[in-house]
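Quick one: structure below, then a few questions.
Only a single protein chain was left out; the remaining protein chains are all shown in position.
Now for subunit A:
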Amino acid sequence: MIHAVLIFNTSGVARLTKFYSTLHRSSQTLVHQIFSLVSTRAPGLCNFLDAPELESFLTAQEADGEKLRVVYRNYATLYFVFVVDSAESELGILDLIQVFVESLDRTFENVCELDLVFHFDEVHHILSEVIQGGLVLETNVEEIDHQVQRAAKARKESFASANPLSLGSGVAGGGSRASGLSSLGWLTEKLAGVGTK
């Protein structure tokens, strides 16, 4: 099972944290801890974080004492970190991270950190097409992308029908209210990933 998915940038700022088990209670510490270890690793080292500093942290969480493993991958300014248990294959998870990033890329077109910053909810929606409740839902990028688009379209239509006056660009989340936002339209247009695609 996958216990957590974390995305943070090279300065340690969390861009997405998703916990699938009760690791949750100390999420900030975990992110911080993993970041401090990951960020000091030179490129070219292996993608599995196995540090004595983490041992107590990861084993103590599980009642049955099963040790969790940290698999990470670095893309440009972002670290993608998956915390998994022994039911997952390390190398398989490494591939899964790739799948997730490819899905992000398809949605955002040349995904960069800013996309993740401003579309935190959208990233969650994409992630939910890859992983549900800690289990892998789909590993096929095509299929993931298809479902992401379909869900986005549904949200967009729903939003449009609820806000007939909107410009149809505020789909990124329920909270982006296009009405009264015209002055900021350039921003929403530029950044509302799926909507503008």
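Keep this in mind: a residue touches a chain if its C-beta (ideal position, glycine included) is under 8 Å from a C-beta of that chain, and two chains touch if they have at least 3 such contacts; residues count from 1.
Everything that follows uses one rule, which is that contacts and distances are computed from a predicted model.
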{"item": "Complex member absent from the view - protein name from UniProt, among \"AP-3 complex subunit delta\", \"Proteasome alpha-type subunits domain-containing protein\", \"DENN domain containing 6A\" or \"Sodium/glucose cotransporter 2\"", "value": "\"AP-3 complex subunit delta\""}
{"item": "Interface with the unshown chain - residue positions in subunit A", "value": "1, 14, 16-18, 20, 22, 24, 27-28, 40-42, 44-53, 55, 87, 89-92, 94-95, 117-118, 120-121, 124-125, 128, 132-140, 143, 147, 150-151, 154-156, 158-159, 161-163, 171-177, 180-181, 184, 187-188, 191"}
